[in-house]
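Every protein chain except one is present and positioned as in the full complex.
Showing chain A:
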Amino acid sequence: MTLLELEDVTASYGPVQVLEGVSLSVPEGGAFGILGANGAGKTTTLRAISATVRTGGRIVFDGKDIRGLRPDQVAALGIAHVPEGRGTFGDLTVRDNLRVGAYLRKDRKGVDQDIDYCLDLFPNLQERITSNASALSGGEQQMLAVGRAIMSKPRLMLLDEASLGLAPSTAKNVYDAIRRLRTESGIAMLVVEQNANLALNLVDGATVLETGRSVLTGTSAELKGMDEIRRAYLGG
């Protein structure tokens, strides 16, 4: 069953139109990638879903058009956005960051269990649990950002450039953990990534954006090693 469906979605920052018509769908429990060069509109597609940019077209989540909601209302439906640049709360401790993620939940026990789950998934955070987020390394902050999203018990996670600015080995660790999360939790994922290899090892299928439009959509197996992918990234 389709969980999220984007139909001909447009988006603009003021007078500048960034998305010219993006369509994609994410099945329940599935993972879908958005690939493309810088400025192609990947991040804006995620922002369109989480209502932080003005949009046109149709964005249907769980059978309901969610355009026009506020970002916090979108989050309350079960969509957790892990933004580009991580967006952790620098002056809050790691534990408090996780607790903010669980703000809408009332099940105290479940929250404690999920904090333990996050620490098991990202053992680095265990040692830093009382540190302020601003004192963490880039990789640890990325883990914390994903952890905060887990804490809201989402049905869909929007992951924006989780590898950005990380050493290759750290990026691989982060993606290994996200893959484990996917199999263990069944959370559906929409993944924006400039590192196509990392993304295609996580998702089932992906679409390639060029100047705000989907130019190619396929399964991960089809897309791996395709010329268009290389062209989209290298501009060749």
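Definition applied: a residue touches a chain if its C-beta (ideal position, glycine included) is under 8 Å from a C-beta of that chain, and two chains touch if they have at least 3 such contacts; residues count from 1.
What we mean here is this: contacts and distances are computed from a predicted model.
Student: Looking at UniProt, which of "Sulfur-oxidizing protein SoxY", "Heme exporter protein C", "Branched-chain amino acid ABC transporter permease" or "Sporulation protein YqfD" names the chain that isn't shown?
Tutor: "Branched-chain amino acid ABC transporter permease"
Student: Tell me which of A:V22, A:A80 or A:L125 is the one touching the absent chain.
Tutor: A:A80
Student: Among A:G39, A:P71 or A:G186, exactly one should touch the missing chain; which is it?
Tutor: A:P71
Student: Tell me which stretches of chain A touch the chain missing from the display.
Tutor: Counting only chain A, the missing chain is touched by 50, 52, 70-72, 75-76, 80-83, 87-92, 96, 99-101, 103-104, 148-149, 151-152.
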